[in-house]
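Working notes, beginning with the structure itself.
All protein chains but one are shown in place.
Right, chain A next:
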Amino acid sequence: MMNAASDDAMGTGADDAMGAGADGPMGSGADGPMGAETVAGGGGGLDTAFFVAWLEEAAGEIARQRDRLTELDAAIGDADHGTNLDRGFSEVLRALRETPPASPAQALMAAGATLIRRVGGASGPLYGSAFRQMGKALDSGEAPGTAVTPAAFAEAFGAGVVAVERLGKAAAGDKTMIDALAPAARALAQTVRDGLGTGEALARAARAAADGARATVPMTARRGRASYLGERSVGHEDPGAASSALIVAALTTAASRTAAG
């Protein structure tokens, strides 16, 4: 798997070095119209339906790309990333169907808890912690159904990335999911500071994550099983960064779907 944390020689102390866009001057929920409307690209609120759509789109894309993720993992990992994540996200969809979430926070926390319990590989605790932390960050005790602002989402996304960094003791350049997630968090935070619309914000995050995943190809792995390969991990895209890019890209398909619906 990518990003295991079994030794203490690397990464410690680097947890907080990246910021991951979570510490910008963003007031949570202070700006942007709030309400029941779904994302439309104009800085509107992101409601529960959007977050459910995000998880559904992520699950669908992971299912479609399951074999590619597993092939990437076969090159430098233990060849189970696609299978593990597909199983985990299928369980997420089942959990959302069985207990429809009443808020964005509930949707994300349910996804996180399910991934932690059902994946079995390192990606379960890592993605699970990310979604759970995002949910906690959005859990303001507001009335169910209240949409969150793009600024609040950017901040929550950054908090989720920090949770991954802390749990996995990974930093930028270690050839892990952080190399896709941290640029996405920075892009989201920047679009909020620049006052761009939600659609543009999510598109930029998706591009940043995809670029970040591709940038792991020449890197030498410093975490997880791939780190035992040393220089021989060079030339392969990190499977965790690749799945992270898919999950972030699903934000944009979810946005167009919920805006259209």
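Everything that follows uses one rule, which is that a residue touches a chain if its C-beta (ideal position, glycine included) is under 8 Å from a C-beta of that chain, and two chains touch if they have at least 3 such contacts; residues count from 1.
Please note the rule applied: contacts and distances are computed from a predicted model.
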{"item": "From \"ABC transporter permease\", \"Putative GTP-binding protein\", \"Glycolate oxidase\" or \"Phosphoenolpyruvate--protein phosphotransferase\", the hidden chain's UniProt protein name", "value": "\"Phosphoenolpyruvate--protein phosphotransferase\""}
{"item": "Option from A:Met109, A:Ala152, A:Leu167 or A:Ala210 whose C-beta touches the chain left out", "value": "A:Leu167"}
{"item": "Candidates A:Leu126, A:Leu181, A:Ala215 or A:Ala245 - the one touching the absent chain", "value": "A:Leu126"}
{"item": "Touch list for chain A against the chain that is not drawn", "value": "1, 4-6, 8, 78, 80, 84, 116-117, 119-122, 124-126, 128-129, 167-168, 224-225"}
